[in-house]
Structure formats: C-alpha cells, structure tokens
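For this view, one protein chain was removed and the others were kept in their places.
Our next item is subunit A:
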Amino acid sequence: MTALATEGLSRDFGGFRAVAGIDLVLAQGARHAVIGPNGAGKTTLVNLLTGALRPTAGRVRLGGEDVTALSQHARVKRGLARTFQINQLFPEFTPVQAVTLALLEREGLTARWWRPVSAHGAVVAEARALLDSLRFAPAEMRAATRSLPYGRQRLLEIALALALRPRVLLLDEPAAGVPPGESRAVLDAVAALPRDVTVLLIEHDMDLVFRFAERITVLAQGAVLVEGPPAEVARDPRVREVYLGEPAHG
C-alpha cells in the first residue's frame, strides 16, 4: 500500500521553478532517502509535503487521501510527522513538558482547559517513557531545553515527532550539526524506528543515507534525476557528475 505519494508536484517562486514535476511513491514501511546538492529543491519539497507551502501544480497523497489542500496541522492529524533541519524546540520547556505537549496534541486534548496537565497522568508517564527509550537521563528530562547539549536537543527534535506516533515520518537532515561524539544516539534513534513507520529521509550525509535507505531519489535543479536502490544510485554516472561534482570511487 502507498503511504505517501506526489504527482507532478511543482512550485514556482516568481519565475523560478524550485520544484519541477516531482513524482514520488513511498510504500508503507519504506526507508526512502532524498538527496541532492544545495539548491536541488529539497527544502521546498519538504515544505510542500508538510503543507507549509502550497504547490503551484500537482498533488500530495497521504495514505491514498489527497491532502494537497490541507493545512500542516490537518496533515499531522492524518499521520504525517516531521523533524526540522534546524531545531524547532521550546527553549523554556523541559523535554518532559515538550513531549507531553506533543502527546496531548496527538490525543486531541489541547482544547481542554478545565483540568491541569498533571491530571493527565498517563500522558506525562508516556512522555517520560518515550524519553527514557531515547536514553534521556532523568536530570536531562527535567532541565530546560535550552540548557541541553546540541545532540540531546537533536534527539528531542526526533522525540517530538515520534510522540505523534506517525504513519509517515519526514526526517530533515536529522544528524545535521551534531558533533561526532553525540551523533551515535541520533543515528541509533533513526535506525530503531518501528518498521511499520514509513520514513522519508532528507539528507546530506552520505554515510547515513547509504546505511539507512533502501531506496534513494536524487534531486537536481528541482527535478528527479535518478531513483533506485542505493547500489544502483551510487554507480550512476549522472549522480556522480551532478551530486558528487566529479567522477568518484564507488
């Protein structure tokens, strides 16, 4: 079954076509990566998929449903979660508060005003359990987010998306900027994603892509250049030329 698909997805900015007729199909449980040099249209593609931007032409389908006209939050409610290339966290919240907020939203409870958050004990407990599974120490769970090391913040970025229990997860350069010493935890979290979750990875880091992805789409100048399994993509001369800049070793 198709989890996420686009048909002829395009977006113009003025006269510039940032994304030009992209067709993508992700089967349920797919591990799919989108790579491409700077300016290839990756960020615009993410924004079109999540609903932050409306396409000039084309469609986005989520689990068979046409979601092209739906807002970001409506797509999230239908099972599409994302992480951000640059952390979008709540600096003053503790990780427990932030994940609790995400869980309350998943359960559709954030319009409730007549009971304190602490009365939703099961939700708070689930937040702790989720952070625990990502190996957050108890003290880290209770610290203000802004005081955490960058690698932990990156992990919290993923935790917020996981809390939504998505069917499709969009990871926008999850390991970007994480110092080598802390990147292991982030990569482990990505590798440990449940198998039924469909994952679309937007990435710069080739190691991560080739380790994780079962299928790769290479973008160049807003269009799909090549799509296929990693080995095939790595051998493709056009990819080497456009993406790697020069003929490289396999």
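The rule is short, and it goes like this: a residue touches a chain if its C-beta (ideal position, glycine included) is under 8 Å from a C-beta of that chain, and two chains touch if they have at least 3 such contacts; residues count from 1.
Going forward, contacts and distances are computed from a predicted model.
A.B. asks: When you check the chain that is not on display against UniProt, which of "U32 family peptidase", "Chemotaxis protein CheA", "Branched-chain amino acid ABC transporter permease" or "Cytochrome c oxidase subunit 1" does it turn out to be?
C.D. replies: Missing chain, UniProt protein name: "Branched-chain amino acid ABC transporter permease".
A.B. asks: Which residue among A:44, A:68 or A:100 touches the omitted chain?
C.D. replies: Considering all chains, including the one not shown, the answer is A:100.
A.B. asks: Quick one: say which of A:45, A:148, A:164 or A:226 touches the chain that got left out.
C.D. replies: Result: among the candidates, A:164 touches the missing chain.
A.B. asks: Spell out the interface residues on subunit A facing the chain that's missing from view.
C.D. replies: Touch with the absent chain occurs at residues 50-52, 71-73, 76-77, 81-82, 84, 88-93, 97-98, 100-102, 104-106, 109-118, 120, 160-161, 164.
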